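Below you'll find the structure I mean.
Just one protein chain is left out here, and the rest sit where they should.
Up next, chain A:
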Amino acid sequence: MSVSGSESAASANKPKYSKFTQQELPACKPLLTPGIVIGAFSLIGIIFVPIGLASLSASQEIVELIDRYDEECVTASDKIGFIQDSKANKACTRKITVPKPMKGPIHVYYQLENFYQNHRRYVQSRSDQQLRDKDYKDPKAVAKACDPEATTGDGSLIVPCGLIAWSLFNDTYAFSVNKKSVTVNKKDIAWASDKNSKFGSNVFPVNFQKGGLIGGGNLNDKLPLSEQEDLIVWMRTAALPTFRKLYGRIETDIMASDEITVVIQNNYNTYSFGGTKAVVLSTASWIGGKNNFIGVAYVAVGGICLLLAMGFVVLYVVKPRALGDPAYLSWNKEAAEYSH
């Protein structure tokens, strides 16, 4: 009796046992045994190679035509002067031959290189509130956000302000297939979230491109910003200096060996900074545009994993080590060396 009494008195001071506080939670103790290593690599290889092949085949089906036109469309020696001349005739005709049949809708993109839409001053230079809300008129905040393209020379606000809007791309393309003209559908080229929420349906352009320097295209004063899809697409700034943006869609199919004629109004000045322009025609599939990278990456990784799985099999055969062999403990190894 007394023994149990003293026991309970002693254990009254003991903290309560719980697996959490005594760090005795049941745990999985993974060991990288040979089986697991080979299994993991094989599994990845087996999963990735088919995905890669599927992506690659989808990508190969996509037909993409790129035509760079900025060099050849300006024949004058003073390119910059030519571009900046508002009275010169900037129309330029390009011919593209279609190698494989392209099923509609065919997406038309313009591609720019060496254009840093991801430059810090450029990315900051916009006022989202102004784009959304007609009544937003805080001149100081707008000026701070959109500097240097916030106000005109006499101080009136520009809508939409900022460098991004100001540098709007304004080359236009007119397509004809086998001498028959095709219309380019310029509706629904921007993401719906942008159109519906970021650009107000009651905001109209005011004083646009009236700041002194003309940076790009002009906007129709009568259309609200939510319908200016070119502007919306342009203002979703790109991540890399080489990018393309959706211009429109050709809804009809184009057959192989058809000849597409593009009449380009070469308005946009990329000559001052050494940028290039190209027009891109591309079909799309579930994977998006032509992107060999993903397919190649999957196949490559899957292949390497399968090779490594085989390599590890060879390693475990050539350099075997019994799992849990006490001879590999460093104090046993030292003792073994010592006795030699």
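Throughout what follows, a contact is a pair of C-beta atoms (placed from the backbone, for glycine too) under 8 Å apart; a residue touches a chain by one contact, two chains touch by 3 or more; residues count from 1.
The rule we apply is simple: contacts and distances are computed from a predicted model.
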Missing subunit (named according to UniProt) among the choices "Phospholipid-transporting ATPase", "Phosphatidylinositol glycan anchor biosynthesis class T", "Cytochrome c oxidase subunit 4" or "AP-1 complex subunit gamma": "Phospholipid-transporting ATPase"
Sole contact to the chain not displayed, among A:Arg120, A:Lys140 or A:Lys222: A:Arg120
Contact residue for the chain not shown (choose from A:Val49, A:Ile83, A:Ala190 or A:Val279): A:Ala190
Contacts of chain A with the absent chain, listed as residue ranges: 17, 19, 22-34, 37, 40, 44, 48, 51, 55, 105, 107, 109, 116-121, 123-124, 126-129, 132, 141, 145, 188-191, 193-194, 197-198, 233, 236-246, 249, 282, 284-291, 293-294, 297-298, 301, 304-305, 308, 312, 315-316, 319, 321, 323-326, 328-331
